[in-house]
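Shown here is a partial selection of chains from the complex, left in place.
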Amino acid sequence: MYGEVSELIEIGRLLHSRGWLPASGGNLSARVENDRVLITASGTHKGHLTREDFVTVDLEGKLLEGSKRPSAETLLHLVVYRNFPRVMSVLHVHSVNSTLISRLAKEDLKLENYELLKAFEGIKTHDTSIKVPVFENAQDMKTLSRLVEKRLVKGDLYGFLLKSHGLYTWGSSIREAYIRLEAFEFLFECELKLALRG
Amino acid sequence: MYGEVSELIEIGRLLHSRGWLPASGGNLSARVENDRVLITASGTHKGHLTREDFVTVDLEGKLLEGSKRPSAETLLHLVVYRNFPRVMSVLHVHSVNSTLISRLAKEDLKLENYELLKAFEGIKTHDTSIKVPVFENAQDMKTLSRLVEKRLVKGDLYGFLLKSHGLYTWGSSIREAYIRLEAFEFLFECELKLALRG
């Protein structure tokens, strides 16, 4: 099996221990050879993954390997892989911070003036801002993924939020996606504390 | 002894490390062969359980095995086992979130529009809500358990809260009860943050 499996198992354990993958929420994926995508199966607990909890699909979502059902949200991962050839990993988490900041957001979330913005590649100064699109949550993944795709192709995105649901982010390696995730979660925690104050 | 004992010891350690089983609060149980119920004894610390901290009772609460006294709240566990034959484990925790959200609740707590609602079986969309009954806390377990039973038999419950006390939830396995517990605690944390904002 792919080496990425053990890396994703460890990332799952880590993210769960921080409370970002509660219950059976979230899903983790990596692009492997021949544009296959390795992704956690539906309904698994991401804090206690085993090799059997992964499946492989092609870029259109056709099941190639594995006995379990791919997550329904696989389509959202694939939209990212298809549009960004350099992306090698997509991570989707349900943290309290991403759930609430997206729930409170009236429009795109703006992150501004934080030094930690420099964790996003291409950003060299705190004296800037990035926008994180907040999509209405939906269960129709085909419609939602088309909506996301329209926005992705405009570029300049580091991740997106689904309302009352969570964050999608990605990177050119599993490690880079994880670092970006840490940056987002940190910034969401900051923004949420400010948003909830009296 | 039952294999469930070591599973519950590990669950106790895990839940304590998250701050959901402070002091000697909470109790954990599992249904074992012949409709016996294995449950933590009264006054034990659930973060550091040993085999001696468990007793076995029948569905009416009669002590069958063990030298310690069953928890006074055993009756609340038994109400769940008697009414739901598929339930194999009941977990009761005292977290800050469940304590405070129940303390602030004026009526049943409503959890609405969260993606994580899909962690509860039978729920296929975020576009819904569930109700978590909040009972007045009481020390008379016979009266309280009758009250709870009346509500349980109406069905459609995934757990209930006791005011300023904590959560009861359950599942068709220890693991399923634990996943449901994570979902509830996550949602309570969200709701509490919103309830306490200025």
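Labels for the chains are A and B, by order of writing; each one numbers its residues from 1.
One rule holds for everything that comes next: a residue touches a chain if its C-beta (ideal position, glycine included) is under 8 Å from a C-beta of that chain, and two chains touch if they have at least 3 such contacts.
Since the model is a prediction, treat every value here as computed from it, not as a measurement.
Asker: Taking the 2 displayed chains as a starting point, can you state how many identical chains form the whole complex?
Answerer: 4
Basically, only the chains that are shown with their structure count from here on.
Asker: How much rotation, in degrees rounded to the nearest 5, is required to superimpose chain A onto chain B on the basis of Cα coordinates?
Answerer: So the angle, rounded to a multiple of 5, is 90 degrees.
Asker: What's the distance between the Cα centroids of chain A and chain B, rounded to whole Å?
Answerer: 31
Asker: Which residues of chain B touch chain A once you look at their complex with the stated criterion?
Answerer: These residues of chain B touch chain A: 113-116, 119, 124-127, 175, 179-180, 182-183, 185-186, 189-190, 193-194, 196-198.
Asker: Taking the touch rule as given, give the residues of chain A at its contact with chain B in the complex, in rising order.
Answerer: 19, 22-25, 45, 94, 96, 99-100, 103, 137, 139, 162, 164-166, 192, 195-198
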